[in-house]
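A protein chain is absent from this complex, but the other protein chains hold their places.
Note that the chains are named A, B and C in the order they appear, and that numbering of residues resets to 1 at the start of each chain.
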Amino acid sequence: MAKAAAKTKAAAASASVERRPALAGRTLSAPGVKVEMLPPAERISLRAPQASLAALSKALGVTLPAKPKSSATKDGRTALWLGPDEWMIIDEAGTDPLADCAKVTALHSAVGISHRNVGISVAGPAAAVTVNSGCPQDLSLEAFPVGAASRTILGKSEIVLLRTAADAFRVECWRSFSDYVFTLLSEAAGDAAN
Amino acid sequence: MLLIRCPYCEEERPELEFRNAGEAHIARPTNIAAESDDDFEKFFFIRANPKGVIYERWRHIHGCARFFNAVRDTVTDKFVMTYKAGEPKPAKLPGAPK
Amino acid sequence: MKKYSVFAIAREAMRGHKGWEEQWTSPEPKKEYDVIIVGAGGHGLATAYYLASEHGITNIAVLEKGWLGGGNTGRNTTIIRSNYLYDESAGIYDHALKLWDGLSQELNYNVMYSARGVMMLAHNVHDVQVFKRHIHANRLNGIDNEWLTPEEAKAFCPPLNISKEARYPVMGAALQRRGGTARHDAVAWGYARGASARGVHIIQNCEVTGIKRAANGAVSGVETTRGFIGAKKVGVVAAGHSSVIMNMAGVRMPLESYPLQALVSEPIKPVVPCVVMSNTVHAYISQSDKGELVIGAGTDQYVSYSQTGGLHILQHTLDAICEMFPIFTRMKMLRSWGGIVDVTPDRSPILAKTPVKGLYVNCGWGTGGFKATPGSGNVFAHTIAKDEPHPINAPFTLERFRTGRLIDEAAAAAVAH
């Protein structure tokens, strides 16, 4: 089995200024569900034709899924299928997927979006109902199993939805929509157990 | 809210994820600068607007973000089929009489 | 035609209302007419009425596939205003507005034109710039349209929320006092009665299935579900179906037909004294004489002839209404429905001769045709009678899409109107 190339560590923390993630630390608990902001992660938007996928998968250390609405996770790095030539890579292990892709000569586009997106965790038995307050997709485990990933809609905002467990979702949205998305999920959470 | 089969996502998704993008199979002329005023009008403004089967474009803008084509009945709003952008206009529709 | 009046009602009240005439007759179609109008909506009936009353042409058939006034005329939210930006638009809509004022008397039919004022809300700096541009242009065109501060807007429409805390606070409003509403059915019925009394045949349940052209290419009549009917002049006033009818004559149109939904609330005592529109928050509202809140907004996004649309469109509309009027969440939606609106690329109508001799078209009114009904019928009658456009509709040609001389009210028509 080919060993994945060693992943590149995220840029050393040389910053002389502090990082202030949107809504950092915000949480909301309701009966049956907890909504909370997730810590920052490294993310890229990866675009590539079929021919480049093997090389990119190798460089990233995770196989880019080919199946719609799916994802693959390895060692804290998740590749979400978003379109036929589009993946979002989320790295929660502190390694930099952008740098990993930079080594690949095969045709592709990798663009850093670590700060564009924020992640929100929705977890608990009422998680699916909470998300369904604004997301029109069928979130049953049959239609949207663990590992399913999709760009979709939550109320009046676009989100990327990843099911991380039977009763847990990661909701990704653009930074400036996070207040709206979090507030909507919070309000919905209050109704979800009813 | 319509339910639309995205040919890239290979499943039906709610209309909220999509944006209609107008009539399909109106190709931009390769040498557009040389088009006559009449031809440009036809290309840019004139539309079939059929009562019945329409060939139209959609974008799965809040999904896989792909543009694709659909055949739909504008009287019932029922989709006959959808297919990927760039594929030719279907010569025969499923369920259509020979 | 027996005149309507309070005395006539009193007379009829004594005898159980048995003496009323038919408001319009339902004749069998003749073999041939001087003019055929395709479509017995407000615009078509008004065209026939003015052909008869102003141009002496009475040998007319108005053909309707369903029941008269059953299309967009009977489905719209009856907003009337003329504060359009461009001279051409202001010209035709104000011509209509002048005819609205006095239409009840002209037709001897109470169309309930009520100049309650149309107030358009500005929610951001861009809105303010756009509305001021309208106001100044309107003023120099002799059309009333005035700027209101948020407080003045609230005074004009007390339930309006002008809180600075609103998601999109009201920064002011443009008010056309002569704008308002009318009773949609009465407009169709009043024109139908007036036309019928002058000899016009209104033929319902008669669908046009083809347009016949003579050897020289000119129109010779129409095929219908009730047989062929001859005419040298055919005016197509078929709203959402205009593309379909024009295709029968081989004329392809710059039109797309979209579902436009509207709704009314349960009736309540008077609370909204005027028409309020917001492009930015995206909805409009008025209150009918019956007490229903009459509400609408934008179209569905796809071409459709289904006369239905999605629930999410109504949701967005009511979101917007409750944003402007937070007191209305406990109100109830009583009825919702859809029409088919024919939209041109520049959101302005086409009222013109066509490349086919004897074929005329009046279409493309999009979401705002009701307000133009009298003016549209009036100048279209002129166009048909004289075989040349009236100066007021001369700019609204089909050719403008070739030359690029568009009348682009799109910016002002971001919300249905």
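To be clear about the criterion, contacts are C-beta pairs under 8 Å (C-beta built on N, C-alpha and C of every residue); 3 or more make two chains touch, one makes a residue touch a chain.
What we mean here is this: contacts and distances are computed from a predicted model.
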Chain left out of the displayed complex - its UniProt protein name, from "ABC transporter permease subunit", "Sarcosine oxidase subunit alpha", "NADH-quinone oxidoreductase subunit J" or "C-type cytochrome": "Sarcosine oxidase subunit alpha"
Where the missing chain makes contact, among the chains that are shown: A, B, C
For subunit A, the residues touching the chain missing from this view: 11, 14-22, 40, 45, 47, 49, 85, 107, 109-117, 129, 132-138, 140, 143, 155-157, 174-177, 179-181, 183-184, 187-188, 190-192, 194
Positions on subunit C where the hidden chain makes contact: 4-6, 8-10, 12-14, 16-18, 20-26, 66-70, 74, 87, 101-102, 104-105, 108-110, 112-116, 123-126, 128-137, 139-142, 159, 161, 167-169, 180, 183, 185-186, 189-190, 204, 265-271, 287, 289-291, 306, 308, 310-311, 314-315, 318-323, 326-337, 400, 402-406, 408, 410-411
Contacts of subunit B with the absent chain, listed as residue ranges: 1-3, 14, 19, 21, 27-28, 31-33, 35, 37, 40, 44, 57, 59, 61, 65-67, 76-78, 85-86
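Throughout what follows, only the chains that are shown with their structure count from here on.
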Whole-Å separation of chain centres (CA-atom averages), subunit A against subunit B: 31
Centre distance in Å when subunit A and subunit C are each reduced to the mean of their C-alpha atoms: 49
Multi-partner residues of subunit B (each touching 2 or more other chains): 1, 16
Residues on subunit B engaged by subunit C in the complex (per definition of touch): 1-2, 15-16, 19-20, 22-23, 37-38, 40-42, 44-51, 54, 56, 72, 74-77
Subunit B-touching residues of subunit C, taken from the complex the two chains share: 241, 243-244, 252-257, 301-306, 308, 310-312, 342, 345, 401-403
In the complex with subunit B, residue positions of subunit A that touch it: 68-69, 82-84, 86, 136-137, 150-153, 158
